[in-house]
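Take a look at chain A:
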Amino acid sequence: MNFSFETIWHNLPYLLAAARWTLIISLAGMAISVIWGICICAARISSSRLLSGIAALYISFFRGVPLLVQILVFFYILPYVGLDLPAIAAAIAAVGLCSAAYSAEILRGSLQAIPAGQTEAAHALGMPPMSLWRRILVPQAIRIGLPSLINELILLVKVSSLASVVGIGELTRVAQNITGQTYRPLEIYITAAVLYFLINLVISRAGLLAEKRLKVS
Partner candidate 1 sequence: MELDLFLRYGPALLEGFGVTVLCWIVGSLGGVVLGFILACLYRWGPAPLRWVIYAYVEVIRGTPFMIQLFLLYYGGPYMGLVLTPIQAGILSFIVYGSPYFAEIFRSGFNAIPLGQIEAARCLGIPEWRIVLRITLPQMLVPITAPLTNFFIILTKETAILATVTVPELLFQVQSMMAETFTYVEPLLALSLFYWFMVTLTARFGAWVETRVTRHLSRA
Partner candidate 2 sequence: MSEPILTVRGLSKRFGDFEALRHIDLDVNQNEVLCLIGPSGSGKSTLLRCLNFLEAYDDGEVRLEGELIGWREGGASPRRALASGALRKQRQGIGMVFQQFNLWPHMTALGNVTEALMQVKGLSRKQAEEKAQAALEKVGLSDKAGNHPANLSGGQQQRVAIARAVAMEPRLMLFDEPTSALDPELVGEVLAAMKQMAAEGMTMVVVTHEMGFAAHVADRVAFLDGGRLVGVTPPSEIFGKEPEDPRIQRFLQTYRERNVV
């Protein structure tokens, strides 16, 4: 059996369409991850023992369980508790909630990297806490954490492949389906791999560009 470029050429449109879903899952997941991650990070560093403890538990649990299992839990548990979400929503929620645990830790690390003197200076100027966070700490934390957050997005592109398990027609699932029809796993999976690689290449290049733009001159 020789390598068939024709198979690739013929099925490329389907794979490209599926790659769009891969992007949707990872980008929507990333949005949830950052927003929810900020909340968890705030809880984690809050002075309330209870809030901080809950956040720590959340982070430990979501980082300690395979994402595939989390996706399955979401897929089966939501209908069980009466929430009839479409599978794609369950997958995005699982990816986002899991990734939020990592984003929270990234942001916490970035906040710690900001010299304490800046907070002291703001206090000395009588700046209210809200403006301290909004104007000084959060913008810097995102800047410092940007490389890690970009990394997290690349990770999400890769783990979005797990959504195939609950039947979502993203890149991996569609590749599986096409393989089932064509019996050309080598060609199809290599093409899928190339597409994943290209998506991640674009993201990492864009990330480098954004980093340069945001760098304090």
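Candidate entries met the following condition: all candidates are chains of the complex that A comes from, given by their letters.
The rule is simple: a contact is a pair of C-beta atoms (placed from the backbone, for glycine too) under 8 Å apart; a residue touches a chain by one contact, two chains touch by 3 or more; residues count from 1.
Since the model is a prediction, treat every value here as computed from it, not as a measurement.
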- For chain A, which of the options 1 or 2 is its touching partner in this complex? 1
- Residues of chain A defined as touching candidate 1 within the complex: 1, 60-61, 63-70, 72-73, 76-77, 80, 154, 157-162, 164-165, 172, 175-176, 179, 185-186, 189-190, 192-193, 196-197, 200-201
